[in-house]
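Structure below; questions to follow.
Of the protein chains in this complex, one is absent; all others appear in place.
The letters A, B and C name the chains in turn, as written, and every chain counts its residues from 1.
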Amino acid sequence: MSYETLLALCLAIPAGGAALVALCHRWPNLREAVSLASAAALFLVVLSLSDDVLQGARPALRFGEMLPGLAIALELEPLGLLFALIASGLWFVSGVYSIGYMRGNDEAHQTRFFACFALAIAGAVGVALAGNLLTLYLFYEALTLVTYPLVTHHGDAEARRGGRTYLALLLLSSMLFLLPAMAITWWLGGTLDFTPGGILGGKISGGAAAGLLALYAFGIGKAALMPIHRWLPAAMVAPTPVSALLHAVAVVKAGVFSIVKVVVYVFGLDFGAEAFAWLPWVAGFTIVAASIVALRADNLKRRLAYSTVSQLSYVVLAAALLTPLSLVGAVLHIAAHAFGKITLFFAAGAVYTAAHKTEVSQLDGVGRRMPWTFAAFGIGALSMIGLPPAAGFVSKWYMISGALAAEHWMALGVIVASTLLNAGYFLPIVYRAFFKEGNAETHGEAPLSMVAALVTTAALTIVMFFWADLPLALARSLL
Amino acid sequence: MLEQLPALQVVLPLLAAPLIVLVGRGGFGWAAATAVSWACLAVAIGLALRVAEVGVISYALGSWPPPWGIEYRVDALSAFVLVLVSLVAAIAAPYARRSVAAEIERDRHYLFYAMYCLCLAGLLGMVITGDAFNLFVFLEISSLATYVLIALGPQRKALVASFQYLLLGTVGATFYVIGVGLLYLKTGTLNLADMAERLRAVEELRPVLAALAFITVGLGLKLALFPLHAWLPNAYAYSPSMVSAFVAATGTKVSIYALLRYYFTVFDPAPLFETLPTRELFIALSVAAMVIASLVAVFERDVKRLFAYSSVAQVGYITLGLGVDNLDSLTGSIVHLLNHGVTKGAIFLLLGGVALKSGAVSMSIGSLSGLGRRMPLTAFGLVIAGLSLIGIPGTAGFITKWYLIVGAIEFGLWWLVAVIVATSLIAVAYVWRVVEAAYLGEGGEAPAKTGEAPLGMLVPALAMTALCVYFGFDTSFSVGGAREAAELLLRGTR
Amino acid sequence: MTEVAAHYSYWITIFLMVAGMYILIARGNLMKKLIGLATLQTSVYLLYIAPGKLIGGTAPIYAEGFTTYSNPLPHVLILTAIVVGVATLALGLAIVVRIREAYGSIEEDEILERDRAAD
Partner (left out) sequence: MKNDIILRVIAKLTIPFMLVFALYVQFHGDFGPGGGFQAGVIAAAALVFYAVIFGLAAGERLVPGWIVEKMLAAGVLLYAGVGVAGMALGGNYLDYFVLAHDPVHGQHRGIFWVEAGVGLTVAGVMLKIFYLFAGRGRVDEEHET
């Protein structure tokens, strides 16, 4: 098949999957089968493109012009490939998980759930494949909107409140900052296409460039840079599979992915460091502050959400350093954090399904009755902290090397400090679960499909520590 | 026959109106109105194609050559607006059958359709004519028909709304005709193109300035330029559903067209924008409309009034582009005529279906609760059209916003960029009140009937909604046409 | 002074215009509002007609012995405007009648009062 067909398939499979899911609403088994089949198909299609991309090919597809000179264009490059691979691969895993979760908890509106889920993946893949800023923006906003029904899934007052915060912050940031930033870029550069080496080089400098970068950094609210981070904890009212895939992987990664993309292809790595000087400080502050909030949070999902906020800023921090090593670290961290965090969320959902517990303080002794779940949780936690043998170690290694190369001592300090903080809020959970005496309860593990899913992702976290070739190769080919 | 297209554009609906009265049957009225609307669309597209080919088309009514006779003149701008008006008509007319049957007494149906045809003829005539006084006549034809159509609304408030509109609309038209009178006294011609030429030679500017003021205020009243919009919310909210949609999508747009004509063709825009505070005035009023009317919409309880206030705000976007006055912003302005037309048309058509099913005469936000379950397609359509109102990429509204922002940036008006994006956030607030009610609303009032609106209403409404998305992706017609029109306006004069 | 007096038709026009607007705004009675509207429209008729008349000119019908004709165009225009005015007035009156039937009053404040009471 030609590149064009394959790229079109990347969008058509999840979108068509959503339509099929909606059509099959009377037959739940068929519906879930469709959902899983489209996930598998999407992953295979993306995978089939990966070799060529590594060889240097850049499959591209242009639809009609949306505005004169501004087409809707798809172009697959290494960074996008990595993101698309992660999103589609984990879609399958979390699809398996969702079946157990949704049925185990007797959730309502399951068809809407699976359909919106598929649409959200379509949005995320669209962001990954976007060949210019306009297309990226298009899918970025679409992603916000199709995840809104997932966030407000329960339909009660709390969901409505969470949904409002979610939508308000994400739309506010993207409209107020990202859209003008795009318009300014268009006005300055005359193009919005992602160009290796950047399109703004020499066209803007000094304070104005720093301002434009700020518009981008805060405009891409999905990257959850403080103070635009409140939507992420708010989104935790959603069912756990949503939090797991979308708010640990697809949506937030779309944010940091967009930032890396803007840094690499709009500003360019040679843009000059002055304009970027302020960004590591904001990212560093976010890392530390979010970690401290996480430390104090008792609700498990809230703790994980703030951990996500802090981990996302690692990527921003690393990208903002503008050194090759740190950039590789940033890209690797997108993958590493995805595997680790989805494992953690899966575990949280499993605990909720099996034991109906949501607070950290309730977890005493639960690990003995759910050994698989908490073993996986432990591996995820190791990855977050950045210890071997988990994937987080690899990416952190590159980031630290990058910070050293740039002689950016603040960045180095932040990474080290936050490692300690991470350990501080994750290890006690594992400790409680395994070593504290709990009440005599009788529940066992969560349904099999959930356990299988979380064990898989935990295994992937370890695999990526030993075998990081593909992500590394993709990250290197960016330079 | 092709040479006769400009005349047919107006004559077809004008002929249909008496014919419907003569036959006197509602069913025939609907059939004739629909056929005429479709024919008008065909004619408008034909005209647009011809304009693209040969440039300006001039048609001498009664074969009296201009400037002595009345001239029908079609150029890029008027062709664009003609397509807009007849497109909305072509979609709204089929919709009318079930909606009118439910809302208006049976023995008045044929009169309704006759009035609708007259209104259409008036609107199309305003756009196509090249004669200042003829424009006034068509303005009054369309306005009078609109007053009647609004007064047919199901609530008694419709009468008061119609009366208010009648008073203000007539004052507007009278002011316009006073302005034209002053220009006529100064130039001795009523042909707009001829008038433009002769005005350049006029030495004594005071009467011309007075004319400018009268025409601006007069047309401002008709197009609901803030703060002259007092008539609009009630007029849209209490009229029959089909009328809300048709008038909201076309009525104000045509007056804006007339204003553009005067500002860029008749008057000399160079001194108009450079020595007079025109730019400041329009930007200030537009910003006020965008901010204040949007805020009012956020706190409005009646759904139709909410969207009516949103119309006032959206008109602000259009006049903003006029005020900024460069190619990009003017393109945004003109393309928003179309984009807002289809968006608001879609919203009111969908709300008509909701009103039909709920059986209530007035629609509070609360009465929408559970709409997502009761009428899933309608509710989804409302969301899509709402997104277009906000200006989410992939919808028609985004295209406008993009051009307005780029236009403002080119001019260095950074605060204006902030205002444009901030007001679309206010739009999020009011649109989301509707969305939340539809999907997350607590049980609330029990609906009278469930299920979607009849197909005859649902299909046109969804077709209009689809247009909101279509014009968000394929802009070859909308932006292409608008850009040509904007170039024409800017080129013809400086 | 003669300058001012010579343009007396304009003064009358302006008076009618302002008087009409005043009635329209200041009166709460819907009938009186319509009267104000009609006055305003009348001022326009005068504005067009007066300059069309040439002193010593005759009706613009070709006849022996006349060389000076008044401009017929304003008359034609105003004939149209009068028709429009009559139509507007008729429609306005019709609506007032219906309002009276529906509300039992044609005073603006009372109508608004009753609307508020009904809500």
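Worth pointing out:
What we mean here is this: contacts are C-beta pairs under 8 Å (C-beta built on N, C-alpha and C of every residue); 3 or more make two chains touch, one makes a residue touch a chain.
All values derive from a computational prediction rather than experimental measurement.
All shown chains touched by the missing chain in the whole complex, by label: B, C. Interface note for the absent chain: among B:I45, B:A60 or B:A101, the touching residue is B:A60. Listed here are the chain C residues that touch the chain not shown: 59, 61, 79, 83, 90, 93-94, 97, 100-101. Looking at chain B, the residues touching the absent chain are 3-4, 7, 11, 14-15, 17-22, 24, 59-63, 114.
The rule is simple: only the chains that are shown with their structure count from here on.
Chain centres here are Cα averages; for chain A and chain B they lie 44 Å apart.
The distance from the centre of chain A to the centre of chain C, with each centre set as the mean of the Cα atoms, comes to 69 Å. Contact with two or more other chains is made by no residue of chain C.
Residue positions of chain A touching 2 or more other chains: there are none.
For chain C in complex with chain B, the touching residues are 17, 21, 24, 30, 33-34, 37, 40-41, 43-44, 47-48, 51, 73-74, 77, 80-81, 84, 87-88, 91-92, 95-96, 98-99, 102-103, 111, 115. Residue ranges of chain A in contact with chain B, taken from their complex: 63-68, 72, 134, 137-138, 141-142, 145, 149, 152, 155, 159-160, 163-164, 167-168, 171-172, 175-176, 179-180, 183-184, 186-187.
Interface of chain B with chain A (complex): residues 387, 390-394, 399, 401-402, 405-406, 409-410, 417-418, 421-422, 424-425, 428, 432, 436, 439-440, 472-476, 479-480, 483.
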